[in-house]
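See structure below.
A single protein chain has been removed from this complex, and every other one stays in its place.
Now for subunit A:
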Amino acid sequence: MKAKVFVTIKENVLDPQGNAVQGALHTMGFAEVGKVRIGKYMEIELDTADRNEGEQRLIAMCEKLLANTVIEDYRYELEG
């Protein structure tokens, strides 16, 4: 089973990297660009056949390590 995890910075937390990339895109002429937010994407292979258990353990991974829920949100997709 494969998990895809997306970690994003919470809406009310500043994202200076996103702001810098937004500025660069504007400079390049992409005037249509609004807000830019930068996050993380992780692919995790899970050696488990039990989808339910796999999901519960994936949530634990996200809560404990993959995201810092003080400043970040996460979502995930399970494949296979």
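Here, a contact is a pair of C-beta atoms (placed from the backbone, for glycine too) under 8 Å apart; a residue touches a chain by one contact, two chains touch by 3 or more; residues count from 1.
What we mean here is this: contacts and distances are computed from a predicted model.
Q: Quick one: the chain not pictured, UniProt calls it what, "Succinate dehydrogenase flavoprotein subunit", "Carbohydrate ABC transporter permease", "Sarcosine oxidase subunit delta" or "Phosphoribosylformylglycinamidine synthase subunit PurQ"?
A: "Phosphoribosylformylglycinamidine synthase subunit PurQ"
Q: Which candidate, A:A3, A:L46 or A:L66, sits in contact with the chain we can't see?
A: Touches the omitted chain: A:L66.
Q: Take the complete complex as the reference. Which residues in subunit A touch the chain that isn't displayed?
A: 9, 12-14, 16-17, 20, 40, 65-66, 68, 70-71
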